[in-house]
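The other protein chains are all here in position, but one chain of the complex has been omitted.
Chain IDs A, B and C follow the sequence of writing; residue 1 opens each chain.
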Amino acid sequence: MTVFPFLVVAWIVAVGLYGLITSRDLIHQIVCLIVVQSSTYVLLLGVGYVTGGVAPYFYDIGRRALAVDPVVQALALTDVVVEAAVTALLLSLAVQAHKRFGTLDPHDLAEFKG
Amino acid sequence: MTPKARRWLFAIGMAGLVACYLWAFHGLPGFGNYPGPYGPEILSRAIPETNATGVVSAINFDYRGFDTVGEEFILFAAAAGMSVVLRRLRGEREQEQDHSPADEVMHRNVAPTSSALRVAALILVGPTALIGWWLATHAQTNPSGGFQGGVILASAFMLVYLSGESIAFRRLSPVHLLDVAEAMGAGGFAAVGLAAVVQGLPFLYNYLPLGQSPGAVSSSGTIALISFLVGIEVAAAFMLIVGELLEQTLLRREGSS
Amino acid sequence: MSQLFPLSVAVPLLVAAGLLAFRSLLQGKRHVRGLVAVAASASVAVMLLVLTLRTGAGSAYWFAGFHPSGGVAIGIDFTAGPLNAGLACLGAVLMTASMIFAWRYFTQVGAYFHVLMLTFLAGMTGFCLAGDVFDLFVWFELMGVSAYALTAYRPEERGPIQGGLNFAITNSVGAYLSLTGIAMIYGRTGALNMAQISRYVSTHPTSGLVVIGFLLIITGLLVKAAIVPFHFWLADAHAVAPTPVCVLFSGVMVELGLYGIARMYWSVFGTALGHRAAISHVFLGLGVLTAIVGALYCFRERHIKRLLAFSTISHAGMFLAGFALLTPLGLAGAALAVLAHGFVKGALFLGAGIVLHRLHSVNETYLHGRGRHLRLTGAMFTIAALGLADLPPFGTFLGKGWITDSAAGAANHGVAGGPWLAAVFCACSVLTAGAVLRVAGGVFYGLGDPPGEDPRMAAEANEEKGESDSGRQRTPLTMLIPTGVLVLLGVASGIAALLPRFAVALETAAARFQDQQAYASLVLGGAQPAHPAPLYPQVPPDVTAAAVIAALCSVAGAILLALTALYWRRLPVLRKGYEPGRGLQGLIESFQSGVINDYITWLVAGVAALGGILALVIR
Partner (left out) sequence: MTPHAVMQVLQVVALVLVAVGATVVVRTRERVRLVIALSAYGMLLAILFFVFQAPDVTLSELTVGAIALPLILLLAISKVRKPQ
């Protein structure tokens, strides 16, 4: 168990990047990018975990209770917003590319090189 | 590069990258043994210093609040960027500002939605908005905050769309008002930070009274205020993003019918 | 003065929010909008200039007043030294110039253009000043998101929008790998502050975690810096982006990536990675490879914006080589060269923008001889091209001169480098500046033989039509003045560097930048560290005869090469059906066919290769 979560991180990155380089559909590539980014959440929360720790909320529990690291959670939250923003922008670019060239295959789009 | 060559190069490269990862993980303390010191330090200070029992919110809106300023503006820039990218193409483009977006949609045939779905969706609007509001205003005590609340608030408005009232959606979210709301949210956050500078304090200094007891809704000073502003900004940004794509969809639907 | 730190980021952000909030109020008042945006950007430039000049040995600022306690950073800090504040200032100056240029460039400048430019500026400033690795990532992303959107600005025009997509996807993958590195380092050190991480990793045995953490963090920055083999996106993005935005991409965004690498090495991982000579060899190799590849691509390009983009790649390689020498003189040279290159390249792009504005094309073949009436633009473009060829007294001349001087004396410092670097620099300068001069000679003076009718040419000719306002018979002053000012600044930076006081200050700043312990104690202890005097240079670096000769050689070589390229049909050796650059086409396509899939594959392979090399040299 001590490295298992980290192995999962490596796996997610590997499959995400694999999808990215084999895909011939921009929408699918953008989804693969989301998958690649999701590996960072798992890694962040994985490194900040404390065995036996509780969530860092002290509304109804003792102040001295053992808690997991709150910092990585804050970082992961920021990360989620970044993901949403980047994805939305990428999708709008893809929609625009489709509108103009009628295709979302990067190989076909590369034909319209400037 | 041929697909085959690419696959080979990728296979070799990925094997190397995974090996790099494993080498690095070897140096990490095992899972569940987070060594600190950042986390424990914050855990020991957060409640006495901010009166917020939700430590993650205290970090997001106070200790590392400056990160969140950047994060909100990433969303802000992405929404603005979408407006730029998705501006209607020449053929479809009406003269700017000739008539309001609501008018445009009025003349369109929107696909009929089943009445059961409409009713269900309409019934859900109220509770959803309520939950969003509650989340956005309870950052300091509960695992919630402006971000989650904002997305849920935005989804309340999306439910309105789902109920088939897309005209109502356009009326509820005219782009200009949303722009203003978004700018108010993001700009308000920066302004809260600057207000500290005007008082001669460091940027984003928590200058509001912290309240008497930890865990109260009115506690924790600027944390609650910032969370609320973030809620506005996130809700507006998501509605803008959805609205931009929706407008595109409607344009297309009209074109094909 | 310390309040300048937050203001330099908050002002552009607030103005951006304000412009958006009052968008409908400002509808049709483009002058008000432009004035507000230019004023905001100029005020940021002034603030950063004050910060650069006043910061002395460096200063730190803690947001929300959370000062570190017991060596643990609680909040987020900004730090400023002359080098990073100066780089941010360069960004703000170029931003101001390009916003003034854009005033009459677009048929209508929407509010969104200014909003995105200002968030871009805030992202660059935050990135330069950040003293916390995660904060660095956040501003990096803000810069990225604004840049992706700006690349696709005016998507109505015919042109390849996927340049923006390639840019966004490649940079995002790089950024996520950076974030992975940050998370790994955090998992061991429990710190996000650069100074705190640096203290931890230099006092603990170096493990694979530190090496790979460093590698992954700089991956995103290598992509931004367009270092081979992470460089493919750059030319695509430049081909699509509006010309005023290209000024920022080439003039400062690429250099920010290099700054990030230098910051990570000198402020965080330098001591832990040790083995100075080994690291130095790795980066020098990357830099030289990039310089050569960029220069070769540059010379075969006919699309002026892409040509300038490849020249930027080549120069990024040279700057990386300057950093890789790991000497104060090398770093000072790189800093000066970055400054001068930013101005000169900015001027070249603005010149290309004027050509596009007036002649509706950026295809060199189509434009042959059509720019004769643009005399002033032609003169400025040519002078800037000579600046790119290291003509004294342009700053590029002394900057590269210092780098090669430092390389020549490398043997004494036990790091990589040698006199051969001067030859490489000279060759790359000849190639890139020769290509730009070829453009200048062909377009503005009609030199050389008129090109044969190329069937592809007609199709390409109208490619870029209409990005810019059309049908004007005069070049507006708002376009000419920024271009001229940037050329003058390029010269001024070189003249300033000839002053002993400026040169000593720059080298001292570089030496301080490389002092990891001083940085840590400045940030965590809040003290201006006291230093043994001999650490910092007292005498300015000489203007060596070798540097002058190298510069004159590259100017002469570039002019010769440009003339050869223009008149190659008349040369008996080349007459027989030879077309310059055509033979490379097939070779290049076997490496990459312009699709994002290839870019990502090279990115992964590049990271793996670098990881393998680092694993071999650091054990």
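In this section, contacts are C-beta pairs under 8 Å (C-beta built on N, C-alpha and C of every residue); 3 or more make two chains touch, one makes a residue touch a chain.
On a predicted model such as this, the values are computed, not experimentally measured, just so you know.
Displayed chains that the missing chain touches over the full complex: A, B (touch as defined at the top). Of the options B:V197, B:L210 or B:I241, the residue whose C-beta touches the omitted chain is B:I241. Looking at B:M1, B:V151, B:M184 or B:L210, the residue that reaches the missing chain in the full complex is B:V151. The omitted chain makes contact with chain A at the following residues, 1, 4-5, 8, 11-12, 15-16, 18-19, 23, 25, 27-28, 31-32, 34-35, 38, 41-42, 45-46, 49, 51-57, 67-68, 73, 76-77, 80-81, 83-84, 87-88, 91-92, 94-95, 98, 102-104. Panel shows chain B; residues 54, 56-57, 135, 143-145, 147-148, 151-152, 154-155, 158, 238, 241-242, 245-246, 248-249, 252, 255-256 of it touch the chain omitted from the view.
Definition applied: only the chains that are shown with their structure count from here on.
Interface comparison, A-B versus A-C: the higher number of contacting C-beta pairs is recorded for A-B.
As a whole-number value, the distance joining the C-alpha centres of chain A and chain B reads 16 Å. Between the CA-based centres of chain A and chain C the separation comes to 28 Å, rounded to the whole angstrom. Of all residues in chain B, those that touch two or more other chains are 6, 10, 14, 17, 21, 25, 28, 34, 36, 38-39, 42, 64, 67, 71, 74, 77-78, 81-82, 85, 89. Residues of chain A in contact with two or more other chains: 9, 13, 17, 21-22, 46-48, 71-72, 78, 82, 85-86, 89, 93, 96, 100. Interface residues of chain B facing chain C in the complex, by the touch rule stated above, are 1, 5-6, 9-10, 12-17, 19-21, 23-29, 34-39, 41-42, 45, 62-67, 69-71, 73-74, 76-78, 80-85, 87, 89-90, 97, 176, 179-180, 182-184, 186-187, 190-191, 193-194, 196-197, 201-206. Touching chain B in their complex are the following residues of chain C: 3, 5-7, 9-10, 13-14, 16-18, 20-21, 23-24, 27, 61-66, 69, 72-76, 110, 112-113, 115-116, 119-120, 122-123, 126, 134-135, 138-139, 141-142, 145-146, 148-150, 152-153, 155-156, 184, 186-188, 190-192, 207-213, 215-216, 589-593, 597-598, 601-602, 604-609, 611-612, 615. The touching residues of chain B, when paired with chain A in their complex, are 3, 6-7, 10, 14, 17-18, 21-22, 25, 28, 30-34, 36, 38-39, 42-43, 46-47, 53-56, 58-60, 64, 67-68, 71-72, 74-75, 77-79, 81-82, 85-86, 89, 141-143, 145, 147, 214-215, 234, 238, 241, 244-245, 248.
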